[in-house]
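Quick notes on the structure that follows.
One chain of protein is taken out of this complex; the other chains stay put.
Note that the chains take the letters A, B and C in the order they are written out, and that residue 1 is the start of every chain.
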Amino acid sequence: MQTPTITTHEEVMFFDTDCGGVVHNLAYLRMIETARTRLATKLGLNLREMAHTHLYPVLVRTEIDYRKPTKLGDELIIHGKLDSIERARFWCSFEMRRKDEDALLITCKQSLALVQMPQGKPMRLPADWKEKYAHLMAATMK
Amino acid sequence: MQTPTITTHEEVMFFDTDCGGVVHNLAYLRMIETARTRLATKLGLNLREMAHTHLYPVLVRTEIDYRKPTKLGDELIIHGKLDSIERARFWCSFEMRRKDEDALLITCKQSLALVQMPQGKPMRLPADWKEKYAHLMAATMK
Amino acid sequence: MQTPTITTHEEVMFFDTDCGGVVHNLAYLRMIETARTRLATKLGLNLREMAHTHLYPVLVRTEIDYRKPTKLGDELIIHGKLDSIERARFWCSFEMRRKDEDALLITCKQSLALVQMPQGKPMRLPADWKEKYAHLMAATMK
Partner (left out) sequence: MQTPTITTHEEVMFFDTDCGGVVHNLAYLRMIETARTRLATKLGLNLREMAHTHLYPVLVRTEIDYRKPTKLGDELIIHGKLDSIERARFWCSFEMRRKDEDALLITCKQSLALVQMPQGKPMRLPADWKEKYAHLMAATMK
């Protein structure tokens, strides 16, 4: 059984920084959203399909730790993975580092639900996740 | 006959600035969007109604001149007005100044169309605009 | 002894929403930053002074729960307060509701440090906070 993972790359632009001279806290979360969206594609949640089905993965909770600052022009690498699965939610985690460096800059955990819009109705996770990601299921669900 | 106008106030936040130490070009356009949206309300285009009718004023063109920089904590005043009306488009203009100062910091012109979503169908401007804003109508339409 | 608090108001704009038809997760954190910045002013951390001293309150951790969605044109009220104080960090918490409604939409906790830029050196919290906010000090510091 495999744990779905994703790696994305970002280069820090002016719009990512603030007048403190470092990357702004919101910019990291936008970068993480790009990684999360690509991870979701690997889980079978495709952006173009969502645009038609209106079944969206919706953020329920974010925990993010800003450990070290980054600067204009820095090349950042984001590693994300599916962490665990509950009946109607799943958790992902993300780590951000500078290219070719070990130091953790950002760590982040996010939980998501699948929601049918525009009604806003929470849906069960796809049935095949139970099998495919059995090793990631919360103990209470097994 | 009256020309619809709007005045909005903004205080420069960290998320508005970049590592050049000044406000980022995108931030001004977000501030102008707030002014434009409140101006649209005065034209009868109400945000909460739009959320139901899905008839939206859609930006067709922006021209913006960045004349002088602004900084963290600056208090900005945006003056907007309806400039002119065509059959299916209208133009607004915006000026931004620091509170209690005369110097123009930003000038901006934007043209908008009314579009019925999700089809993306351009609609005629409301019939009563012809009368209410006759003094703003393009010469070719009179 | 008083607990510093802040109340801010936001109206949901187009740039706050996404194609799911509801407000995007990043937009809430921008709104909370505005509240946090105004709360910081009450703590003596003034934006215009920061632009000169380069002593900034820097976000260390965010925890945010997205409880209920909001829509274009919604009028939101954000209540924030200083939660607790440690030697070199402080915690704030924020709650977001629709105007005239009780339901909690967003709850958020954030911890911050004071950092001297551009060196990025963490500084002690102002000496007078110990007295002013003694009731908010972590037990281990008393």
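We adopt the following convention: a residue touches a chain if its C-beta (ideal position, glycine included) is under 8 Å from a C-beta of that chain, and two chains touch if they have at least 3 such contacts.
The model shown is predicted, which means the values in this text are computed figures rather than measured ones.
Enquirer: Given that one chain is not shown, which residue among A:42, A:71, A:109 or A:130 touches it?
Expert: If we include the chain that is not displayed, A:71 is the one touching it.
Enquirer: What residue numbers in chain B mark contact with the hidden partner chain?
Expert: Interface with the chain not displayed, on the chain B side: 19-22, 25-26, 29-30, 33, 51, 54, 56, 58-66, 69, 115, 117-118, 120.
Enquirer: Tell me, which residues in chain C touch the chain that this view leaves out?
Expert: Its contact residues with the unshown chain are 14-15, 17-22, 24, 26, 71-72.
Enquirer: Using the touch rule from the top, list residues of chain A that touch the missing partner.
Expert: 11-15, 21, 30, 33-34, 37, 46-51, 56, 71-74
Basically, only the chains that are shown with their structure count from here on.
Enquirer: Going by C-alpha centres, which chain would you call the most central?
Expert: C
Enquirer: Which chain maximises the distance between its CA centroid and that of chain A?
Expert: B
Enquirer: What whole-Å value do you get for the distance between chain A and chain C if each is reduced to the mean of its CA atoms?
Expert: 23
Enquirer: CA centre of chain B versus CA centre of chain C: separation in Å?
Expert: About 29 Å, centre to centre.
Enquirer: On a C-alpha centroid basis, what's the spacing between chain A and chain B, in Å?
Expert: Each chain's C-alpha centroid was found; their separation is 34 Å.
Enquirer: So which stretches of chain A touch two or more other chains?
Expert: Each of 19-22, 26 in chain A touches at least two other chains.
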